[in-house]
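Below is one structure; the comments refer to it alone.
Every protein chain except one is present and positioned as in the full complex.
When the chains are written out, they are named A and B in that same order, and each has its own residue count from 1.
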Amino acid sequence: MTQNFEPKILGIFCNWCSYTGADLAGTSRMKYAPNMRIVRVMCSGRVDPQFILKAYKEGADGVLVAGCHPGDCHYIEGNFKTIGRMQILEKMLAQFGIEKERFRLEWISAAEGDRVMHVVNEMTTQVKKLGPLNWKEVSRSKDIGHCEEPKATKQSPLNK
Amino acid sequence: MTQKLKVGIYWAASCGGCEIATLEIAENILKFIEVADLVLCPCIADFKYDDVRAYPDGYIDVCFFNGGIRNSEAKEIAELLRKKSKTLVAFGACANWGGIPALANLYTKDAMIERSYITTESNDNPQGTLPQTSYKMPEGELHLPKLFDSVHKLDDVVDVDYYVPGCPPVAKQIWSCIEAIAAGKLPPKGSVIGVGDKSVCDECPFEKKTEGVRISKFKRPHLEKPDLTKKAELNNKPQCLLEQGFVCMGSATRSGCEAQCLKANMPCRGCYGPAEGVEDQGAKIASAIGSLVDSQGNSERSAEIVAQIVDPVGTFYRFGMGNSMLRVKKL
Partner (left out) sequence: MTNPRIGVYVCHCGTNIAGKVKVTDVVEHAKKQPNVVLAKEYKFMCSEPGQAMIVEDIKKEKLDRIIVAACSPLMHEKTFRKALEKAGINKYLFQMANIREHCSWVHEDGAAATEKAKALVTGAIYRAQYVEALNDREAPMNPATLIVGGGIAGIQAALDIADSGRQVYLVEKEPSIGGHMAQFDKTFPTLDCAACILTPKMVSIGQHPNITLLSYSEVEKIDGYVGNFKVGVRMKARYVDPKKCNGCGDCWQKCPAWRVEKPKGDKKVVHNALTLGPTKAIYMPTLQSVPNVPVIDKKSCIYFKNGKCKICVKACQKDAINHEMTDVVMDIDVGNIIVTTGFKTFDVSKMPQYGYGKLPNVISSIEFERMNCSSGATGGQVLCQNGEAPKSIAILHCIGSRDKEHHEYCSRVCCMYALKFAHLVKEKTGAQVYDFYIDMRAAGKGYEEFYNRLLEEGVRFIRGKAASVTDYAVFPEEEGKLIVRCEDTLVGKVRRIPVDMVVLCSALEANADAPEFARLLKLCQGKEGWFTEKHPKLAPVSTASDGIYIAGCCQGPKDIPDTVAQASAAAAQVLTAIAKGKVQIEGVGAEIIEEKCTGCKICNDMCPYKAIEFDAVKHKSKVNDALCKACGTCVAACPCGAIKAKHFTDEQIMHEIEGVLYDAKL
């Protein structure tokens, strides 16, 4: 299964730097893994943590948010706000048991087509290793009431 | 004289607080008795499930259902009550979004059972006996309800007509709902009732400054006291707790509670749920608070500040776990 598993990664890229950077990777004919699909927003400051949760819920195996380097945001400080939000989100994702390789915030400038290539390739390899996330399965929302008999656990004296 | 309303009140995975809150309508209880008959309320009287099964379909006019769906019993009764009730109301945070019990969705069922029956400090269970769903004894086989893998909200299992949020809903709002029902003045099906149309900030005795406030240190309300001498420029009210660094859910929480917690100088915990149209209350408050972190564009600086938020999931989804986009922890 994991062997020929092709992860689906959502990219949310800011228009001015990162999206342009991804365009540059294209015009320079750099080759990278076909696993990421980019959704464009005007600034990484537009990225609402709900978008990322939504992506996992919809079946994404990983999410990459990309914006201009701090200080280079087209709207001055949009990405300053992205930092705090995404860091809180990262903590939350860890609590939800989502491996940290499945989420990435990257600064990619309009000149860094090669960075798009490297980051996507690296992330694809990492997520491939982790295997599918498959949140549908995880959240078990289809078969409500799924349950198994409680098992005696390691610490349980029953096992002694 | 018109017929009296037949009212049911049921508890599933809940604490009983909703029933207590209902009693807080105080002298209105007399008016309530005038217009309504209780046909089910396990909290205060002995109604058998078989009695309910015997009711014709749609017999109950309004059923207030509190508590989430944690086990097979709750699911079965929810389905039963749906059939027997004309109007089914998800009452209180647990029925709406799983409430506090749904925080258990961050753990496996096994881990929970182990904690409850084995490792809890006050336990006395040398045999390590665990609850089983069936038990054979000479008189025959006994069945207990099955515990589900995760906690669900009521509308995961049945169709719900109205939602009354709150942990618990405040008495004034409960009474306004009862009045509306009695008068037959209800909004379209699916509405949230007994709430305000803004967020808690609207009713809050604190106020924000307008400019330049960023959070560089998060505080916890049981360790630090809010500074009431700091005033907001706008109207000289004490400065917003969030701005002071306390994680306050007020801005991302529907109004209706009259900001009771805030009036006691406690930050809002979010029990009235997300504002209209917001899907994920936890993610939204994370977005708002994250935006206020004084990052200055520096990831390391920001990470140090963010690290001071203890247990963000437990804080932001204290009541809303069962309604969150992710809903459970991946195991």
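Note that in this section a contact is a pair of C-beta atoms (placed from the backbone, for glycine too) under 8 Å apart; a residue touches a chain by one contact, two chains touch by 3 or more.
On a predicted model such as this, the values are computed, not experimentally measured, just so you know.
Q: Could you list, sorted by label, every displayed chain in contact with the chain left out?
A: Those shown chains that the absent chain touches are A, B.
Q: Of B:Pro56, B:Gly184 or B:Gly277, which residue touches the hidden chain?
A: Counting the whole complex, the residue in contact with the absent chain is B:Gly277.
Q: Of the residues listed, B:Ser255, B:Ser302 or B:Ser324, which one is in contact with the missing chain?
A: Selected residue, touching the omitted chain: B:Ser255.
Q: Could you list which residues of subunit A touch the chain missing from the display?
A: 6, 8, 10, 15-17, 19-20, 22-23, 25-27, 29-34, 37-43, 45-48, 50-51, 54-55, 58-61, 71-72, 74-78, 81, 85, 109-112, 117, 136
Q: Contact with the hidden chain only, please: which subunit B residues?
A: Subunit B touches the missing chain through residues 197-199, 201-202, 208, 210-213, 234-235, 250-252, 255, 275-278, 284-285, 287-288, 291-292.
To be clear about the criterion, only the chains that are shown with their structure count from here on.
Q: Help me check something: in the complex, which residues belonging to subunit B touch subunit A?
A: Against subunit A, subunit B makes touches at 69, 72, 75, 106, 109-111, 113-114, 118-119, 126-128, 130-133, 146-150, 152, 156-157, 279-280, 282-284, 286-287, 289-293, 295-299, 302-303, 305-306, 309, 311-314, 316, 324-331.
Q: Can you tell me which positions in subunit A touch subunit B when the two form their complex?
A: 48-50, 53-54, 56-57, 70-71, 77, 79-81, 83-89, 91-92, 95-98, 133, 135, 138-141, 144-153, 155-158
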